[in-house]
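Removed from the display is one protein chain of the complex; every other protein chain stays in position.
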Amino acid sequence: MILKIEARLVYRFDQRCEVLLLLEAARSADQTVLSESLRIEPQVEIARLDDRVTGERRAVLVAEGDLTISYDASVEVIARNSRPGEGAVSAVRELPGEALRYLRPSRYCPSDRFESFVAREFGALHSGDQVAAMLAWINTHVDYRAGVSDVETTALDTFVDRAGVCRDFTHLAISLCRAAGVPARAVSAYAWGLEPPDMHAVMEVYLGGRWQLVDPTGRAPADGLVRVATGLDAADIAFMTIFGRGEHVWQTFTISRTA
Amino acid sequence: MILKIEARLVYRFDQRCEVLLLLEAARSADQTVLSESLRIEPQVEIARLDDRVTGERRAVLVAEGDLTISYDASVEVIARNSRPGEGAVSAVRELPGEALRYLRPSRYCPSDRFESFVAREFGALHSGDQVAAMLAWINTHVDYRAGVSDVETTALDTFVDRAGVCRDFTHLAISLCRAAGVPARAVSAYAWGLEPPDMHAVMEVYLGGRWQLVDPTGRAPADGLVRVATGLDAADIAFMTIFGRGEHVWQTFTISRTA
Amino acid sequence: MILKIEARLVYRFDQRCEVLLLLEAARSADQTVLSESLRIEPQVEIARLDDRVTGERRAVLVAEGDLTISYDASVEVIARNSRPGEGAVSAVRELPGEALRYLRPSRYCPSDRFESFVAREFGALHSGDQVAAMLAWINTHVDYRAGVSDVETTALDTFVDRAGVCRDFTHLAISLCRAAGVPARAVSAYAWGLEPPDMHAVMEVYLGGRWQLVDPTGRAPADGLVRVATGLDAADIAFMTIFGRGEHVWQTFTISRTA
Partner (left out) sequence: MILKIEARLVYRFDQRCEVLLLLEAARSADQTVLSESLRIEPQVEIARLDDRVTGERRAVLVAEGDLTISYDASVEVIARNSRPGEGAVSAVRELPGEALRYLRPSRYCPSDRFESFVAREFGALHSGDQVAAMLAWINTHVDYRAGVSDVETTALDTFVDRAGVCRDFTHLAISLCRAAGVPARAVSAYAWGLEPPDMHAVMEVYLGGRWQLVDPTGRAPADGLVRVATGLDAADIAFMTIFGRGEHVWQTFTISRTA
């Protein structure tokens, strides 16, 4: 599948400050960036802190005044064959070293707090069956609803509130997986098929010896996702981090299929 | 300085489970491991998940029954010249890519919650001066006292309780630094000069273009620390993570200076 | 039913301090105190802050050194006809004024946090049916287990941990009821039939125009409870509050049926 992305962001910065953009399609094994351009108006210098291992693209710029950020790309997504309900969970000793930290609790995914719940409710299941059951539980017990969560909302809050958006579903799913001993991480992506088109927060679980992408809200198919950033939770994958103060003016994302 | 380490840990595992040990001296640039041995009795196979980039040593074993873990090492610590009160804080665009994540909030260091406090109390200071002032604040306002914190205690709790142990001091110091825009991370270490000798949780801040090791409790000199693990917070550097259930029987750490 | 209570508590106070005891059977409409005696050795003066409206008995003493507190009573419990699954919930305007505050969140029962959960899971039910369904939910989803909670544990923690003791069951049940608009409060009681005999924390809900006593753990029958204190949550009904420092040496409670 080839997806065309158009992102337009307008922000206002009253004071000069640095901005980290995680907005560009990752140079990862599961997709090929056919063409892309990142433009800032007025023009500013862009420093690159790209991660060569994961292919995550990181742009840092010094912002001041009104800034228009335009990102256009054409990306071919390679069939991901995500089947999180099928693979086996790996023994810790068989994990790739980088997977280890995705077993641990993080700011928005305090998985340690969910260990007794997971053992009690899903302890009889294993591997893919367990992950599938946990994802089903989330969809049965949590409503997709905007306005109930904010930037401080953790998986614990969502577990109690029983409502949230993609970020919250993903945090809860990651927390349950880690509590079950399954490495899980957060991925930001351009999602084809969402209405309205938007950046999306989804989960990646390590099952069957590989990372498998899955949308805990069930709204976007894995093969319609263009990966941007990968990390522990929302703290790692926000598409814009402002080191100072900035004001969102408006933004739009268009994701369309060209093949 | 050459330090000799003897660690003896006895644990009981009623059921077979995996155990991750972050117990061995890191192969990092700031120290040289002259000799070492890790022995488990009864003998079990040890899988290695070492991190080649950071030099962190990770051993995974399958535990069952009573296990005695013995680690002996002789390590030369290279003069670290830690002067966290002197260096300049780097612009984000000048950070090494791996430092970026140490600006973000984590499980036990919710630095986002401290941004207004840090701006209000330390906003007039910068770089090393600011870090020094924050470390001084912690030592003035927090008491070193055992028994007030546990494995769920976050920097927020310590900020309110005004008491804790090395782990808590380190979490609070890291949180304040990150809230101030200074990358900070947790390091576990064998600490020479502590009474009783013990494993120690300390902080590393990125100032003056390099990581500088500092003990927020002020109890151990940087050059008497043998680095073991490095990470976001206690979740990453625990010397033993049991994937199942295990019971601590006893443990001792001896750290002595041989040169 | 006539119940005989023998409570023996031994505490040590290194420094002189005041102690509030909520240890005596209440002079409430649902029970008659046939005889009782409260003795402290060595003898100290007891000030009384009894609540004449509710009949709650409150003794305040100045403690120092080793203190043995003995309370013996014979209490006739009047048949309570507790049927929390049957009554209708009152309109707010029909509530007795004193019931109003039992609709509000408190320290350990942050009922405001449970409103969306209750609306989602139990919103189709009303009054007694709703209360019965919530009590059944708690018994299905929470395990009675000591050691997972402490004095800071709130209903929110228990909702996540899915385990706790009588205090935790009661806090969660109260929280769900208040979130559903049903006044609910905490009651401490001597419970006949518990093994081992102990002081017990139970709930009282206002349904059918009267307060109905119910044990959310399902372990003690309402007619085997001798009421002591009544309040918002554990903060109000602790049998001993030490305004200073004291050390528990030992304590025993015996509750037997004499008729």
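Which chain is which? They are A, B and C, in the order written, and residues in each are numbered from 1.
Basically, a contact is a pair of C-beta atoms (placed from the backbone, for glycine too) under 8 Å apart; a residue touches a chain by one contact, two chains touch by 3 or more.
Note that the coordinates shown come from a computational prediction; the quantities given were computed from them, not determined experimentally.
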Chains in view touching the one left out: B, C
Among C:Met1, C:Leu20, C:Ala132 or C:Val148, residue touching the chain not depicted: C:Leu20
Contact residue for the chain not shown (choose from B:Arg12, B:Arg27 or B:Arg113): B:Arg113
Contact residue for the chain not shown (choose from B:Met1, B:Val62, B:Leu156 or B:Ile242): B:Leu156
Subunit C, residues in touch with the chain not shown (by the definition above): 18, 20, 47, 49-51, 58, 60-62, 91-95, 97, 100-101, 104-107, 110, 112-113, 151-152, 181, 231-232, 235-236, 243
Missing-chain contacts mapped onto subunit B: 113-114, 116-117, 120-121, 143, 148, 156, 159-163
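Heads up, the rule we're going with is that only the chains that are shown with their structure count from here on.
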Leading chain pair when contacts are tallied as C-beta pairs: A-B
Between subunit A and subunit B, centroid-to-centroid distance (C-alpha), Å: 29
Inter-centroid spacing, subunit C versus subunit B (mean Cα positions, whole Å): 44
Set of subunit C residues in contact with two or more other chains: none
